[in-house]
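All protein chains but one are shown at their positions in the complex.
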Amino acid sequence: MTGVPLSAYLVLALVLFCIGLYGALTKRNAVIVLISIELMLNAANINLVAFSKLGVTPSITGQVFSLFTITIAAAEAAVGLAILMSLYRNRKTVNVDEMDIMKH
Amino acid sequence: MSVSGELIAFFGLALVAILGGVLLITLTKVVHMVIALVFTFLSIAGIYLLLSAEFVAIVQILIYSGAITIVMLFGIMLTKHRENDEPAKGGWQRFFLLLAIAGFAVAVYLGIYNLDIPVQPTALHEENTKQIGIELFSKYVIPFEVMSVLLLVALVGAIVLAKKDDEEGDRS
Amino acid sequence: MMENAWLIPIFPLVAFLVLLLVGGRLRERGAYIGIIFTLASFMLSLLTLMERFSAPTYKKTLEWLTLGGTQLTAGFEINQLNALMLVIVSLVSLLVQIYSLGYMKGEGRFSTFYAYLGFFTFAMLGLVMAPNLVQLYFFWELVGVGSFLLIGFYFYKQEAKAAAKKAFIMTRIGDVGLLIGIILLFWETGSFEYGEIFQAVQSGVISDGSLTLIAILIFVGAVGKSGQFPLHTWLPDAMEGPTPVSALIHAATMVAAGVYLVATMFPLFLASEAAMQAVAITGGFTAIFAASIASVQKDVKRVLAYSTISQLGFMMLALGTAGYVAGVFHLMTHAFFKALLFLAAGSVIHAIHTQDIERMGGLWARLKWTGPLFLVGTLAISGFPLLSGFFSKDEILMAAWTNGNYFLFILAVITSFLTAFYMFRLFFMIFAGESRRQAKQVKESPAIMLLPMLVLGVLAVISGYIQTPWFGTFLGEWLVEGNETVLGAAHSEGPAWVMILAVSVALAGILLAYMKYARTKLPREGLVKENSTLYRVLENKYYMDEIYYFTIVQMIKGISLFLSYMERFIIGGLISTVTGSIEGMGKIGSKLQSGQVQQYGMIAFLGLAVLLVIFALTGGYLR
Partner (left out) sequence: MNAYLLSLLVFSPLLGILMVALMPKNEERTIKQFGFFGTLPPLFLSFFLCSQHYSGVALSSFNIKLDWIRFGNLEMYDPKLFTVNFELGLDGLSLIFILLTTIISSLAAMASIYIKQGWKGYYLLFLILEIGMLGVFTAENLILFFIFFEMTLIPAFFLIGRWGFLEREKASYHFLIYNGIGSAILLVAILILFARTGTTNIAALTQMMTMGGVSLFAPISSSMKYGLCLAFVIAFAIKLPVFPFHSWMVRVHAEAPPAIVMIHAGVLLKIGAYGIIRFGMGIFPEQYKSLAFGIVLMGVISFLYGALLALVQTDFKLVLAYSSISHMGIVMMGLGALNEAGLQGAIFQVISHGLIAAMLFFLVGALTERSGTVMLPKLGGLAKSMPVFSGFMLACGLASLGLPGMSGFISEFMVFLGLFKSQPVLAAISVIGLVLTAVYILRAVMLMTFGKNDSLVEKEKLDLEGWEFIPALVLLGLILLIGVFPNLLGGPLQGTIEAMMLALGGR
């Protein structure tokens, strides 16, 4: 059976992860930063699922874990956005650069 | 390696996913960025299908393409944005970051490149949802319950955080 | 009686403690406590001496300090020299204490004074009885403290304060030498006990070089205590203490401790030719050096102080020329007549309240007792025939002559001339000539002061007869008994003209003084002009104090100041540099806290990436 090799999935995950990372560290809009983080989590999920099928000991566990990850990501997105809203109400901005009251 | 349908599907989906990511970085309007990412999420769901994880693929479409994207769009709409969101970071910082990311990618790629795991036949695609259900409610029941608590906490937390602070509003 | 000899120093110690604790309440009555305890100690010493004439040396020791395999002991020993010294010390101490009853009348801190005297007497007696070098050193320093306390008795006087400090420090310098000597001797011989040391010395275990070094170091200790050149400067200054103290400390006891030390360690010195030379030359030089200064001083006590230095030099000279008996003999006679002189001088000062001899004169008629007693002392020290000083000085000259050291002999002869001269100068300036004050106010001292002087006067006359060329050499024979080979002959035989020379030189000195100061036949400025360079040099004691001040004292002060600046600026600066740089780093670090989450994340990721790359390139730990 000539399927897609494991490394192809891993490379795809790597590329997506790097894009997400770049976005998370450079974008100024807090919403985009959050979304970029979601992308990174997705890349990790690809790895989990890929190993669950093409790993040394294939098993369903990888998929189960990816479900957990998705759950956490969803919770994180919800809480993150809630924080963002609250912040926006107080400071009238979603610009990450201006969120620096914790300095010094 | 002969070109199989699976391979073509993979390349197609991967291309769309990466394209979505790149658009996320390059587009200037915030809403466009989120829309671009929907494509990525969808194609990742396709990838899951290729990896015989139907249930995860469905969940991916429901949660990411559906729920999270919508929540994000609401977030965007509820806040005020400048039309064009260009990165403000200095050129040097971005250069270093790119360098670091490239280094990271190369390092990880070297690890991936050397990976050679023989493919074993699996039965993941047979009654995938049932398998997951059995695992989830037998072996992973405690994490599952913990997860439900987490969701509840997140729910309550999000509501508390996002709730309009009436008293404070009155005072000011 | 000798078993109980350990009580001798204990008595004054008890007196000291009692006076310290309850002295404040006793006031003048405190004096009687001191006197009674000292009397007990004197009686006991006298009995011990009597017994020692017939009995052999008695020694008793107890374990004192364990030092690994070595046991240091403490105890006491009664040999000939010790027994003699015990009597001299306790007697002089007793007399001085009686005398002080009169002299210190009206002093508010009476009991403190007697407490100090008791402490000093305790230390001195303990020093004399010590059977080993550690114990000797132990009491040696205590003697120094006793003298420090007594010299500084008038603590509110600036001069007394300086003098006390100087006395302690100058003698401390000598003490350090002694300490090194003792330590080196211990490592060479493995013992602090006299007997074992002498055995080791005689068996020739120690190399000549180290023997000489040790002997000289020990002699340095003696130099400090006995006020020999160049550590003599404290002694004249110490005259700031009360006069009875000078009589006790600077005539009979403490300063004699140096001579006693050399006498005790005599076998060690004998074994080293160079050390003997050093002792003799130092002694001879000090003798003439101090005598020359004494000839021009104007303070009665200072004259006596320099005379003491000079006489101690004499004793050292005697010991250095192998005249063991002569040295000890002179030590004894000197103790009596010099104590007498000091007490008499004290009596004079008590009468007219000045120490400047140029403001005295014509007191012979007013001080009916003091005058003759002073004269006896003066005659004795000058070596006037048939008085004690005559015999002992004669013994020293003989010893120097028989030893064949003619240079030192001549030095000694000149010194005896000078001694006679300056002592009679002193005498005539005080007692002869016109009275320079309202004579009516001058009153003779009370009997309580005269009595001790009388006792000393008698002793100053007769004590010489225990060792004479004519009536036998009882002292010498007794002293060297059992140790003839080491300590040398009981008596030095020399040509008869030596004695005649000594007498005529002394008489010449007296005559010169008489001419100049009593009859004023010769102008007083005849020999040395008042403002000539030589006179000024002499008056300023060869500028020794100034030399010390401008070299050693200033140098040490300079070093100290330099170091304290170094401490403040270099070390302090170093520390503030370190703290400053750490603080600066902290400031820079806090600048990095921009609050930009993305920046933090970027930096963290950069670090991770660098680590990963290194990991990938090198292959990591596992490869």
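Side notes on the structure shown:
Letters A, B and C mark the chains as written, and numbering starts fresh at 1 in each.
As a convention for this text, contacts are C-beta pairs under 8 Å (C-beta built on N, C-alpha and C of every residue); 3 or more make two chains touch, one makes a residue touch a chain.
Source: prediction; values computed, not measured.
Across the whole complex, the hidden chain's contacts among the shown chains comprise C. Note on the undisplayed chain: of the listed residues C:L67, C:A496 or C:I588, the one touching it is C:L67.
For the options C:I10, C:L26, C:L46 or C:L184, the residue in contact with the chain missing from this view is C:L184. For the options C:W6, C:F138 or C:F615, the residue in contact with the chain missing from this view is C:F138.
Mapped onto subunit C, the interface with the missing chain covers residues 20, 63-69, 134, 137-142, 145, 152, 155-156, 158, 160-161, 164-165, 168-169, 172-173, 176, 179-180, 183-184, 186-187, 556-557, 559-561, 563-564, 567, 571-572, 575, 579.
In this text, only the chains that are shown with their structure count from here on.
The chain pair A-C and the chain pair A-B differ in C-beta contact count, and the higher one is A-B.
In terms of their C-alpha centroids, the spacing between subunit B and subunit C amounts to 100 Å.
Distance between chain centres (mean CA atoms), subunit A to subunit C: 95 Å. In terms of their C-alpha centroids, the spacing between subunit A and subunit B amounts to 5 Å.
Residue positions of subunit A touching 2 or more other chains, listed in rising order: 21, 25-26, 97. Those residues of subunit C in touch with two or more other chains are numbered 598, 602, 605. Taken together, the subunit A residues at the contact with subunit B in this complex read 1-4, 6-12, 14-16, 18-23, 25-29, 31-32, 34-36, 38-39, 42, 45-46, 49-50, 52-56, 58, 60-61, 63-64, 66-68, 70-79, 81-86, 88-89, 92, 94, 97.
Residues 21, 24-26, 33, 96-97, 99-104 of subunit A are the ones that touch subunit C when the two sit in their complex. Within the complex formed with subunit C, the residues of subunit B that make contact are 89, 93, 96-97, 100-101, 103-104, 106-108, 110-111.
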